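Here we show just some of the chains, and they stay where they sit in the whole.
Just so it is clear, A and B label the chains in written order, and each chain counts residues from 1 on its own.
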């Protein structure tokens, strides 16, 4: 029986398929329990600190909701109104937060590798909720959960990951988590300046089949089960002027999907927030799963908390 | 027996007198219970999301306190540190928050009509905590509660609503809620550019008696039970330069009240925050009820939450 009790969740690369599948079973159970009872009582004596040094809607709120539904307490460290304004380093901040003995710390950080860097000397289990362009393992967990529950399987899936694959942190973590399954095909669809980073390819090489494509139209005629669209990470571009030239360089709407896939439109996913890359004309399609995907974050994160806390 | 269980609270126009009076009975009971026991346990398994896209002190904190005193949990969506910075629409945000299955969502929004717009597809009960200049129904509920508890009745009341009636959202909701009672007289007292909106008059026409006045001095000799002062909504003026010309165009202080009303000063209310329109010289008068009014927000909002959640 795999156990995540007391473990850090830093990279999707470190998770095993067994751990992931166990987590998904727990997520299903918690979903039922939340719907039947509202909040539970199992984390009554536990405290989670959320330490988000970068903005967030879904991730932070879904961790907070998950902890609330488990009956635990959240203390939210608000970076923007904190002593960071007084010049404190994030290392000191984390050390102090850890000193307050929370049962778990959820960290979002601009700096790639920050959670890995602090994990060795932080006593509390750490969950990486996004470290710059690097990784976002809990997003990958809910993404693969969504694929699994929508398609009934993960093995054998053909997925197109489209958009800003270079500065985004979800394409990397999603690729890593999918690489734990069998017979996966990934199409990386991005304009050249936004193609997937070398290190990601290196990490999945030999574990998944992949193709690099520049335009969604190149998917015509290929088997595709999932299109996973991502936002251009404006805030991470090395030069702000790049945004204007790349804006609109990829995009899907309902008409394009019908043109390319006819009656066999793949399910559409997106980590959200979206801007221009995913048109609202897609929303009414039965294949639009991104809001369900966001919702799944609640159950998967609750399961993760439950397992890490050993409840 | 009227029931608000599972209902949205979007406009004061939709509430019935029976619902309102039942709510006030519950508010009285909760007030006693809070004073006797501190926090209760009845909302233990419930979660409220507060989603304030505009600043607030009283409203948000009083909803949070109300939920705390009922024993429930609040998850606060902080618009200012959220993905709105990444360009997400408020519609997507609300859809995602709703997907996390909160038991209730409290929304404050700049856009008039936003809560009404999203209510049809949001599963959770919505409470409108202010939508631009349009409405603020829970403020009206605590305003009328205050009138009722301070004067011992609402029927037959003469009230002067004074100040920025055009860009404010409390004069409209208060008028609508008062229109559910009998024999109400409203004096709308405002300089011409700030007079009450046409739509508000249309909605109360035939249900209340009203007069439009430009200056508080015109109240001399008229029966007045309540003066309800409101702040100039600087942030909503179409042209910022209007603020300087309208600043100070209405104002009450203790001396003016004595001059106009002698020994029969009406009770003074204000939704707060106040700036220059309500002088601190009024604070020591026994008729100054605005801090009690703010405090009543706790009981009325707790009652509303209790009824909507069916506790």
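By definition in this document, contacts are C-beta pairs under 8 Å (C-beta built on N, C-alpha and C of every residue); 3 or more make two chains touch, one makes a residue touch a chain.
All of these numbers come straight from a predicted model, not from anything done at the bench.
Taken as a whole, the complex in this structure file is built from 3 copies of one protein sequence, with 2 shown in place.
In this section, only the chains that are shown with their structure count from here on.
Mean C-alpha positions place subunit A and subunit B at a centre distance of 40 Å. Across the interface of their complex, subunit A is touched by residues 44-47, 49, 73, 75, 77-78, 80-88, 92-93, 95-97, 99-103 of subunit B.
The touching residues of subunit A, counted against subunit B in their complex, run 34-35, 37-40, 52, 55-58, 61-62, 64-65, 68-69, 74, 78-80, 231, 234-235, 272-275, 291-292, 294-295, 298.
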